[in-house]
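Removed from the display is one protein chain of the complex; every other protein chain stays in position.
As written, the chain order gives the labels A and B, with residue 1 at the start of each chain.
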Amino acid sequence: MIVSVYKTIRGGFTLKMKKWLMTILSLVLVLGIFAGCSNKDASNDKNDDPDAWKKWEGTITMWDGPRWADKKDNKYHWIEDKIAEFQEEYPGVKIDLVKTPWAEMNDKLSVAIAGRAWPDIAPVDISGGSVNINHIKQGVVAPFDPYLTEDEKADFYDNAVEAYTYDSKLYGIPNSISVHAMLLNLDIFEEKGVEPPKDGKWTYDEFVEKMEALTGDKVDGFSTYILPGYYEAWPFLLMDGGYPLSEDLSEYTFDSEEAISGLQKLVDLKFKYEVTPESMGGQDVGGTWKAWAANDQRTVAVEPWATWAIASAQGEEFKTNFMVAQYPTGKTGEPVTIGGVGGWVMFNSEDETKKRVAAEFVKHISSTDEQVTMAKNYGIFPARKSAAEQEPFADNPQMAKAQELSKHAVMVPRHPSWARIDEAIQKQLQLALNGEKTPKEALKSAGETVEAILNE
Amino acid sequence: MGIKPALKTDFDPKPVKKQSRMKVLLIQINKNKVAYLFLMPKLIFFALFMLIPIVWSFVLSFQEFNIMGSTWVGIENYVDAFQSKVFRISLWNTLLYTIITVPAFVLTALLIATLVQPLGKLSQSFFRAAFYLPTVTSMVIIAMVWRWMYNYKFGLFNYIVGLLGMDPVNWLGQSDTALLSLMIMSILIPPGSGIIIYLAAMNEIDQTLYEAAKIDGANTFQRWWRITVPMLKPTTLYLFILSTIGSFQVFTQIIMMTGGGPGNATETIVHVIYKTAFRDFKFGLASAQSVILFFIIMIFAIFQYRTLRSDHH
Partner (left out) sequence: MNSNDVNQKIGKLLIYVTLIFMAFVSLLPLYWVFSTSLQLPSYQNETMEEPINYVESAPPKLYPVGIKEYIHQWQEREAAEDSGDKEDAAYHDEKMDEVITKTFEGFVVLFERTKILKWLFNSLYISILTTLAIVLIDTMSGYVLAKKNFPGKKIIFWAIISTMMIPEQVTLVPTFMMVQELQLFNTHWALIFPSLALAFGVFLMRQFLLAIPNELIEAAKIDGASEWKIFWTIIVPLAKPAMAVLGIFTFVLMWNSFLWPIIVLNDENLLTLPAGLKTLQDANLASFKLLMTGATVAAIPMIVFFLLFQRYFVKGLSMGGVKQ
C-alpha cells in the first residue's frame, strides 16, 4: 500500500512539479527580462585612481518636465542636448530621460519613491512635498556634500542652500528661485484711466481704491484661485503678519488675528468691495489665466501669478502689455510674497561610483551658464550668485522687477506632511472665498485638521 | 451578481477508509494533470494579483507602512479612519450619492425599457444604441465635457439657466451645488446597460400571462404593474446591486472635475483612499479604508438582496 502511494506521488508529482517549476521559472524569467534591463549597471571595481569613476559604465535614469520649446516645438530639447554632451564626454554612461509632465511630477515622484522605483535624478521643488524630510531620514535622497566643495557651495544663495539643507547636510542642488507677484494688465488700466502703482508699490487701501476704479463694464479688478499646491492668494494671508505654522512646526498659527485679518482682506475684495468675478477663489487655474491674458477675453485687470507667468505673458500666445507689481502691503508694511526653490535632487543608490557620475551630471546641468540660459529662456531666477551677476534680465525689466520681490519671499513650512496640511488649509480657504464661512471659522476649522496632523 | 449556478457534484468520492481515500485523491490528481495545466496560467495571475493582494490588504490594514519596513499597530488604522473628519464626510457624500443615483439609474432604465420594448425592431435598436453609446465612452471624456458644460462663464448649463431668466450658478464651485451637480450628471448619463438588460429580461416574460390579464380586463398600466414589474424583480435586484457597487466607487468624476472641493463637499471614499495611499503613502490606513469600503458594499448588497427577495412570493 505504502509503496503504491509512494509510486503515485513519485509518478504524479515529480512530473507535475517539473511542469510547475518550468512554468514558474519561465514566468520569472520573462518578468526579469522585462523589468531587469533598466537596472543592470556594470559597476567597476574599487580603484584608488580618483578619476576612476570617469570610466564607469551604466545607465542613469533622470526625470524632467517640459521646459521652453525649440523651433520643432520640442520642450525637452535643452535637457536632451545636455544629455548628449555628457554622454559624449563619458562614453560609458547612458542617461535615460523619462519625460514627465509638471502637473504629474510631484505625485508621480512620490509614487515612484513608495514603489522603490525612484530615478537617479529628478527636478524637485523642495517645498512641493513630493520629496520631504521623511524621505531624507529614510535615506531615499542622497546627500550632495561629498560632490561639492565649499567654494562651489558658496556660489549659491543662502536661502536656496538652506531650503535643501537638513541636519546640516545638503540634499540637492538648488537651481532656481521662484516668487509670486501681481501682474497688471496695462491696457485695461489705460482704458479705465487708472494709474498703475508707482514702482509697483501699493498699500492695501490704495490697492482697493484702484480695483474699484477698474471694476465695471464687464471688467473686474482682481481675481485669483484657490487650489492645493498653489500659493497665489497666500501673500494676502501673510500681509498682516500671519504664518501657517509656528517656527518649530509644532503648532498651527493660521488662526491668529493677523492671519484672519489677512484673509478678511482677500475675502472683502469679493464681497465687500465687489471688485472680483463671481468665480474668484474657485479652482479654475486656466480660466483665471485666460481672463487676464488671452487677448480675446481679457476681463480681469490684476492677478497674482508665479514667475513662469511673466515669461508666458511675454510669449507669443498670450502676449500682454503688462507690468509686475508687489502684493499690496498690510499691517506689516512689508510687501510679502511666497517663494519657492527648485533644484535637482539625487536619489540614493548602492553604487557609489554611479552616484559620483550622477552628481557630475547634476553639476553639468546646473552650472552658471546653464542657469543663465534657463533664466533667459524659462523665466526663473538663478540660484547661483555668479549667474545672477551676469544679469540675465538686463533687457527684461519685468523679470528684474520680480527678482527684486524675491528678497521678501517667504517659503512655505517644510513639514513632512505639508501636502496634507496644505490641502486642509486650502479647502477652508475655498469655503471662505465662497462666502460659506467667515475667515475666522474657515481658519479655525482648518486648524482642527492641521492640529491632528501635527500631533500624529 | 446574485447568481448561484447549479454546480454539479464534481469530485465527491464516497467516504471510504482514510488511506485509500488518500490514494484515490492522488490518482485523481495524477489523472487530471492536463486540467491543472489548463488552469495554470489563470491561477498564477489570480494568485499574484488577486488572492495575495486581497489577503495582503487585510494584513496591511493592521500595519503601519514604512518604506524601510512595516510595524503592527492593531486596529489603530480603523480607529484613525473613523476619527478622520474628511473620511466621515466622504462616507456620507458617497452614501448620499449612492442613495440618489442608484434608484434613479434603475428607475430610468425600467421606464425607458418599458417605452422602447413595444417598438419595432429598427426603432428598438436605434434607441438601444442611442442610450448605450454614451456609456461606452470613457468616464474621463464624459467628466471633461461635463466640467466644460458646468463652466461658470461659458458653460452650456448657465446658458440654459440664463434662458430661464435665472442667475448663473457656480455649479461645481459652491458647496451646496457641487455634489448635486455630480449627481445630476450621473442621472443624466443614460442607464445604457440597465436598459439593455431590462429589454432582454422583458422579452423573456411569458406572453400568455399578458393575454390572460387582458381577458381579465386589466389595462396597460395594470398589466405593467402586476406582471412586468414583478417578473423583472430578479433583474432589478441585479441592477441595484451592480450599480450600487459602481456608485460606491465613484472617483473619475471627482479627480477630473472637483478634486473633492470646494471644502470637502465632493470628497468620496475612493478619492480619499487614493490620496491616503498615493499622496500620503499611508498604505496601512488606505487599506483599512478599502476594507471599510468593502464591508459597506457587502452590507448594501446583502440588504438589497434581502429586501428585494423577501417579498418575492
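By our rule, a residue touches a chain if its C-beta (ideal position, glycine included) is under 8 Å from a C-beta of that chain, and two chains touch if they have at least 3 such contacts.
All figures in this text were calculated on a predicted structure; none of them were measured in a lab.
Peer 1: Considering the complete complex, identify which of B:F82, B:W148, B:W225 or B:F303 is in touch with the unshown chain.
Peer 2: With B:F82, B:W148, B:W225 or B:F303 as choices, the missing chain is touched by B:W148.
Peer 1: On chain A, where is the contact patch with the chain that was removed from view?
Peer 2: Residues 31, 34-36, 39, 63, 73, 98-104, 108, 111-112, 114-117, 285-286, 289-290, 294-297, 312 of chain A touch the chain that is not shown.
Peer 1: Even though one chain is hidden, which residues of chain B still touch it in the full complex?
Peer 2: 1-3, 5, 7, 10-11, 25, 28-29, 31-32, 34-36, 38-39, 41-43, 45-46, 48-54, 56-57, 60, 112, 115-116, 118-119, 123, 125, 127-134, 136-142, 144-146, 148-149, 151, 153-156, 158-159, 162, 188-190, 193, 196-201, 204, 234-235, 238-239, 245, 248-249, 251-252, 255-256, 270, 273-274, 277-278, 283, 286-287, 290-291, 293-294, 297, 301
As a convention for this text, only the chains that are shown with their structure count from here on.
Peer 1: Hey, how far is the Cα centre of chain A from the one of chain B, in Å?
Peer 2: Centres of chain A and chain B (C-alpha means) sit 37 Å apart.
Peer 1: Help me check something: in the complex, which residues belonging to chain B touch chain A?
Peer 2: So the residues of chain B in touch with chain A come to 19, 22-23, 26-27, 29-30, 33, 36-37, 40-41, 44, 66-68, 84-86, 151-153, 168, 170, 172-175, 258-264, 275, 278-281, 283.
Peer 1: For the complex, which residues does chain A have touching chain B?
Peer 2: 1, 4-5, 8-9, 11-12, 15-16, 19-20, 23-24, 27, 107, 110-111, 113-114, 116, 138-140, 227-228, 277-279, 282-284, 287, 417, 419-420, 423, 427-428, 430-431, 434, 436, 448-449, 452
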